[in-house]
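Accompanying notes for the structure given below.
One chain of protein is taken out of this complex; the other chains stay put.
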């Protein structure tokens, strides 16, 4: 959580106040970044890329620390937000419904929720009530390109002002 | 499956006949237990908590046996049902659509379906036709707080009497 006034600023203004920008969306030739059905926008699993570079590799509990994992979760969430913004016509129109957070983990690691909390906090900091989501965090053996974190979302276009 | 007559009793009556009660819903400050979009209620991943205590820790195939895992899956499903009941206005109005069952597993463990079957049976025992769901069971390296089982659902409010 931050000191930013959620009630009187827009998500885009809060993004900039945090010193962040929506990253460019990475396109795949094999699948779509998002598909819409009824009001649901399904956002494909996003990795912590930044400027075309995967920001980390490895497994929590082995060679990736908790704070590093939390930072990577924020980056993956930011990429998912960029896709969502693309899908619904801008960040200010995004409402998050559900988030699935996959954390590459050793069998002994049990802090997946703390990793996911960093992504959840970013969504709420930026989107306020529209960022509040149902969430599931799990530990997996490994992820594409040995990314420590991957995030999938279901979102929608907000209807209120 | 049980001897309870699914046709002539309500889900709440069947719950009590099984000697069960809907547990209190645990709230998180970081995310919501459920979010609704169109007719879909997304229930956040639920662990086998009971009275504020996680009922088990560990990994199937290593230090958690199959029957223990099945009991934990029932408890996690019961917690998910409690959230669903909260969301739609009571257990008697819940219809389950999809269930995702995550089982902390060694690489050699292959009985995730048997663990998930215990959760599926509970849903059908309680809700009858409204408990019948599409399901996916997978084995993961670890789960939050080293829980052996986590369950996520999509449900809806039943429309028929």
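Of note:
Letters A and B name the chains as they come in the text, with residue numbers starting at 1 for each one.
Just so it is clear, a contact is a pair of C-beta atoms (placed from the backbone, for glycine too) under 8 Å apart; a residue touches a chain by one contact, two chains touch by 3 or more.
Given the structure is predicted, the values throughout are model-derived calculations rather than measurements.
Interface note for the absent chain: among B:10, B:68 or B:106, the touching residue is B:106.
Residue positions on subunit A in contact with the hidden chain: 30-35, 37-38, 40, 42-45, 59, 62, 100, 102, 104, 106-107, 140-147, 150, 152, in rising order.
With the whole complex as reference, residues 38-40, 61, 97-100, 104-113, 116-117, 120-121, 132-141, 154, 156 of subunit B touch the missing chain.
Assume only the chains that are shown with their structure count from here on.
Rounded to whole angstrom, the centroid-to-centroid distance between subunit A and subunit B, based on C-alpha atoms, equals 26 Å.
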